[in-house]
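Here the structure is laid out as structure tokens; the discussion comes afterwards.
The complex appears here minus one protein chain, its other protein chains still in place.
Presenting chain A:
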Amino acid sequence: MRFMLLFSRQGKLRLQKWYTATAERDKKKMVRELMQIVLARKPKMCSFLEWRDLKIVYKRYASLYFCCAIEEQDNELITLEVIHRFVELLDKYFGSVCELDIIFNFEKAYFILDEFLMGGEIQDTSKKSVLKAIEQADLLQEEDESPRSVLEEMGLA
């Protein structure tokens, strides 16, 4: 996978992860172009696009578009499932995830993504073990902040 973008229906970028070195300027241009293309597509249309030399796989969940760029030989359908699994992970972690969760806790979403995909390849397909890894790291944080852990518990419960 070359990159993954999350953006809202209004065209606001919510998350971006680039797996190959890309210049900042190009990133911006690509994000803008892709958002335009994807947002213009109608609901019943195909989830796959060919764009530049890449294949784009996108899927809309509520108000959020998840959009992956993959290479020629990659499998589109499985990429849709990558997106779906990521959504499942977010959902499990946040407890019926909504766009706001991702906006306000975007760094958490990044952590989950990093635990799920590494270097653009799927790293762990098991929902359980991804979340276990995240929780362990979160625990570490809590230990770290033990004085306020009660508040934390309430906040994260």
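In this text, contacts are C-beta pairs under 8 Å (C-beta built on N, C-alpha and C of every residue); 3 or more make two chains touch, one makes a residue touch a chain; residues count from 1.
Everything below uses one rule, namely that contacts and distances are computed from a predicted model.
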Open item on the list: As a check of understanding, state which of "GPI-anchor transamidase isoform X1", "ACOX2 oxidase", "Eukaryotic translation initiation factor 3 subunit H" or "AP-4 complex subunit epsilon" is the UniProt name of the chain not shown.
Closed with: "AP-4 complex subunit epsilon"
- [ ] May I ask which residue of A:4, A:49, A:69 or A:89 touches the chain that does not appear here?
- [x] A:49
- [ ] Quickly run down the residues of chain A that touch the omitted chain.
- [x] 13-16, 18-19, 21-24, 28, 37, 41-42, 44-53, 73, 75-78, 80-81, 85, 100-101, 103-107, 110-111, 114-115, 118-119, 121-126, 128-129, 133, 136-137, 140-141, 144-145, 147-148, 151-152, 154-157
